[in-house]
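With one protein chain held back, the other chains of the complex are shown just where they sit.
Each chain gets a letter, A and B, in the order it is written, and its residues are counted from 1.
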Amino acid sequence: MKRIYVKEEWCLGCHLCEYNCAFANSGMTDMVKALRGKEIYPRIQVETDENGVTYAVSCRHCTDPICVKSCIAGALSKKDGVIEIDHSKCVGCLTCVLVCPYGAVVEDGTGVAQKCELCMTNSHGTPQCVKGCPNGAIVFEERGEAE
Amino acid sequence: MNFYPEFEVVRNDSRCIRCRVCERQCANEVHWFDADGKVMLSDESKCVNCQRCVTLCPTRALKIVKSDCRLRENANYSDQTIKEIYRQAETGGVLLSSMGNPNPLPVYWDKILINASQVTNPPIDPLREPMETRVFLGKKPDHITRNPDGSLDTTLSPQLSLSMPVMFSAMSYGSISYNAHASLARAATELGICYNTGEGGLHEDFYKYGKNTIVQVASGRFGVHKDYLEAGAAIEIKMGQGAKPGIGGHLPGTKAVGDVAKTRMIPEGSDAISPAPHHDIYSIEDLRQLVYSLKEATEYRLPVIVKVAAVHNIAAIASGIARSGADIIAIDGFRGGTGAAPTRIRDNVGIPIELALAAVDQRLRDEGIRNNVSIICGGSVRSAADVVKAIALGADACYIATAACLAMGCHLCRSCHTGKCNWGIATQRPDLVKRLNPDIGSQRLVNLMTAWRHEIKELMGGMGINSIESLRGNRLMLRGVGLTEKELQILGISHAGE
Partner (left out) sequence: MKHYVIIGNGVAAAGCIEGIRSVDAESAVTVISAENHPVYCRPLISCYLEKKTDLERMHYRSESFYTDNNVKVLYGRSAAKIDAAAKTVTLDNGETIAYDAVCNASGSSPFVPPMAGLDTVEKKFSFMTIDDTLALEQAITPESRVLIIGAGLIGLKCAEGLHDRVGSITVCDLAPRVLSSILDDTCAAMMQNHLEKNGISFILGTSAKEFQGGHAVMQNGAEVDFDVLVLAVGVRANTQLVKAAGGEVNRGIVVNDKCQTSLKDIYAAGDCTEYHDISSDMNKVMALMPNAYMQGRTAGVNMAGGDTVFNNAIPMNSIGFFGFHCHTAGSQPEGCTMYEEADENHIKRLFVKDDRLTGFMLLGHMHRTGIYTALIRNQTPLSSVDFARLQIEPQLAAMGSDFRNKVLKGVV
């Protein structure tokens, strides 16, 4: 299946992916209306290492997802390779935040968990972090796996 | 003396989401975030109008405009002229500029129009019929020769084969970045054309693109060695450059770092100064010696190009080069680009490429030596139409560099000499070099050339010509508008309506 992969050699650390993510999942059609004057809670996060190398981290959609196994509400599930949160079931216990080894599940600012769903569950249908990356540092592609 | 900045940063605060992309992406440190007031602020005096922030701003909250704060109007002393005087009065230094001459001197391409067939000699539809854009650059035989056994002698001088009559002209590794070179090399390879190393040598990573590489030998001889010469598809001797005829090049020591220094074969941090002349060339005979030295070194496998700037006596100079044993002459017009040149030279020395090209083609024909050489024309070829006009004026192929840089992201801010190119092209700062992903850069170059090739075919088809070879020197296909008798005479074309 297609996944998001990161090419850190091309990441500029511009953080646009974070804003594109927050906008894509805001449910709004205007970025200014969606994000102006607001703290953003993106599902992708740019890190900087000790040498100044930057790269974006988002859900890896693990083969053996510990977040799904740990969800106390049964709100997390893996469908067609995409790990999704059923927000109607999530009670905000944040156990998923406690177990994700990559720090890819984060709180959404209102106390409940959120994570990258590859923009499959919002109105876009294709990852907006990838689409908006100015330097091709985030790609959405098939890299062959056992599944 | 302080001036009001040349540009103003106009930020539409009602659209700004404080994502700080502008701040992170400006190498000139124009933008910053004020945490107290939670607003983005800017120092316009540092802005070079490269448009990086404008391009990346996700909400279109930014624009850069020309400041309307002017000195008192004066048709003789423009703002620019006065400010240059102030600057020189302050620094005592030579003014430096980058990219091509921006002044409103005549652009002859824009005064030449192309013909099309109507009724008789009907046009050809390139979507339905084959169209040949392939060209071979090099010396062509004048007459048929036979071998002792009576068979035809089919040996040819070495030729440079190009899928279309456009190449990426010389930009050294050092003046532009590793990723810019990678983009050019990969695109040239995919397109079946050539790019040119310039005077910076050839990075070891790019030897694999050798079949699509022209290796340059310039007055400083930087990076030249046997493997380098043998790696390319052709060798170019650089005698001059359109942006700065009569002077050499200068790569400051601050840019001669790491692989740049290694590739040039100079100590890190040392200035790479290319002398104005080749110190071994003071005559056509001397040039001939270098041409043949290079041919000898590469076992006569490769064509040798001699590149000169378009200057007053260009026709005579070209005639000499055509007799020197060179296979190809490259002529670089006065609007050609540069990574850095003294402003006065860039803006005042040399002649327009259109006139130089026409004069050279005519002179070589008149002297019966046109087939001794192919002609490449460069120095602001901006579109497929310019290419077609150049071919019809007598060129075999064109060199483009500014257009190639634009394809890679350049916004023509003309600040290459600062080394802080926000687009990752004219810089060696690793964080900036990274901004040009060769996957994207090479694809954009391929796209541009593919588009031009389509347009060249369309224009050729319209004229009823199905091979680029039939267009070369075919000046009947051109007409001038608004040109004087003298200009028409030099261009060798009739006025529109004639």
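Quick note on the criterion: contacts are C-beta pairs under 8 Å (C-beta built on N, C-alpha and C of every residue); 3 or more make two chains touch, one makes a residue touch a chain.
In this text the structure is predicted, and so the values were computed from the model without any measurement.
Enquirer: Which of the displayed chains are touched by the chain that has been omitted?
Expert: Within the full complex, the chain not displayed touches A.
Enquirer: Footprint of the hidden chain on subunit A, which residues?
Expert: These residues touch the chain not displayed: 3, 5-8, 47-50, 53, 55, 57, 60, 62-63, 66, 69-70, 72-74, 88-89, 91-103, 105-107, 111, 143, 145-146.
The rule we apply is simple: only the chains that are shown with their structure count from here on.
Enquirer: Over in the complex, which subunit B residues touch subunit A? Could you list them?
Expert: Touching subunit A: residues 14-21, 24-25, 55-56, 58-59, 61, 431, 434-435, 437, 439-440 of subunit B.
Enquirer: Mind pulling up the subunit A residues that touch subunit B in the complex?
Expert: Touching subunit B from subunit A are residues 9-16, 18-20, 23, 31-32, 35-36, 52, 132, 134-137.
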